[in-house]
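Missing here is one protein chain; the remaining ones are kept as they sit in the complex.
Letters A, B and C mark the chains in the order given here, with residues in each chain numbered from 1 onward.
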Amino acid sequence: MNNLSRQTRDAIKALQHCHFTCSSMAMTHCLELGGAHARPQHLRLMLDCAGFCAFTVEALGRKSQFHTRFASLCAQVCDTCAKDCAALGDMEECVEACRDCAARCRDIARDDHGEVLQAASATPPGRP
Amino acid sequence: MNNLSRQTRDAIKALQHCHFTCSSMAMTHCLELGGAHARPQHLRLMLDCAGFCAFTVEALGRKSQFHTRFASLCAQVCDTCAKDCAALGDMEECVEACRDCAARCRDIARDDHGEVLQAASATPPGRP
Amino acid sequence: MNNLSRQTRDAIKALQHCHFTCSSMAMTHCLELGGAHARPQHLRLMLDCAGFCAFTVEALGRKSQFHTRFASLCAQVCDTCAKDCAALGDMEECVEACRDCAARCRDIARDDHGEVLQAASATPPGRP
Partner (left out) sequence: MNNLSRQTRDAIKALQHCHFTCSSMAMTHCLELGGAHARPQHLRLMLDCAGFCAFTVEALGRKSQFHTRFASLCAQVCDTCAKDCAALGDMEECVEACRDCAARCRDIARDDHGEVLQAASATPPGRP
């Protein structure tokens, strides 16, 4: 898609899955279970993770010049969410989605000679 | 995932794909081609479509009581975007993503006795 | 700003305020109070309202051709949220933000000969 690298496309899939899993589980599974699953700080972290992943999908898709910095911070948020969910229990689906997404984001963050940035700075033919 | 129906999960996949395809193609393919592809009204429509799809992913995921109305309007936006892209040409990937998403959203909009609403109104055990 | 009408600018301010109030109160005030304020359906409605308002800010700002339909549905969501919050109690700030936003969105929805659409369809000089 759009000449994005395999690495970027893999990250986008992981981000989409993590976005959906966190936002959906927070507002269904966690709220319905109540108790520790419905603690404010847990739910805020779930929405931080969902929101940052959604933002990063768009940023990678548009070949943002900040793609490594966004991916790096996204990996931190996902890791934190994975640990919180693992400690809480009964959140396996979310733990897995967050861990996979963190790993894919770190791949992007590490690759600072990435094709994304090159593409971003190329001026297409016929534009001023 | 989260006890969502097959129909809802299919719609969510189509919405995620349409969200990414429209937002990415608008800011890469269309802007880089320039000319008619970079006309303001085309790009605004692409971002309307991307933004509404992203919103609807979250709304369906949280079993929103408005799920049929959101899906219905989302289908209209996707249809309009599909037609605009088809008329423009060189937008096949986007046309296909928008058409598929519109069809899946109409499935949700039609199904007004849907499991989503039932789930939304159920009070979990042990909650006031 | 950007040649937007007074009516549109007023709606955007109300949408921004409603977006922030609903998303913030849901994840702080309501979750911290617990009980009926933390019921899944109430919190989902608060996030529906916040999310739709955020989307509509961007749509009006880019002179979307769908501005009346988005504003019309946004008004319905805000009205529903205002009623839910009023019935719950201790949500005055949110009730007021939602009611004001619904009224401003209805102004936009009613005004279907609006300047927004005219601007959207105008092709700027020197563009194909």
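Just so we're on the same page, a contact is a pair of C-beta atoms (placed from the backbone, for glycine too) under 8 Å apart; a residue touches a chain by one contact, two chains touch by 3 or more.
Since this is a predicted model, take the numbers as computed values, not measurements.
Engineer: Looking at the whole complex, which of A:A14, A:L45, A:A82 or A:A102 touches the chain that is not displayed?
Structural biologist: A:L45
Engineer: Which chain A residues would touch the chain omitted from the figure, given the whole complex?
Structural biologist: Residues in contact with the chain left out: 35-36, 39-41, 44-45, 47-48, 51-52, 55, 58-59, 62-66, 69-70, 73, 76-77, 80, 120-121, 123-124, 127-128.
Engineer: With the missing chain put back, which residues of chain B would touch it? List them for me.
Structural biologist: Those residues of chain B that touch the unshown chain are 27-28, 31-32, 34, 38-40, 43-44, 47.
Engineer: Under the stated touch rule, tell me which residues of chain C contact the chain that is not displayed.
Structural biologist: 1-4, 12, 16, 19-21, 23-25, 27-29, 31-34, 50, 54, 57-58, 61-63, 93, 119, 124, 126-127
Everything below uses one rule, namely that only the chains that are shown with their structure count from here on.
Engineer: So, comparing each chain's Cα centre against the centre of all protein Cα atoms, which one is closest?
Structural biologist: The most central chain, going by mean C-alpha position, is B.
Engineer: CA centre of chain A versus CA centre of chain C: separation in Å?
Structural biologist: Taking the mean C-alpha position of each chain, the two centres sit 27 Å apart.
Engineer: With chain centres taken as the means of their Cα atoms, state the distance from chain B to chain C in Å.
Structural biologist: Averaging C-alpha atoms per chain gives centres 19 Å apart.
Engineer: Using the touch definition from the top, which residues of chain C touch two or more other chains?
Structural biologist: 39-40, 44, 47
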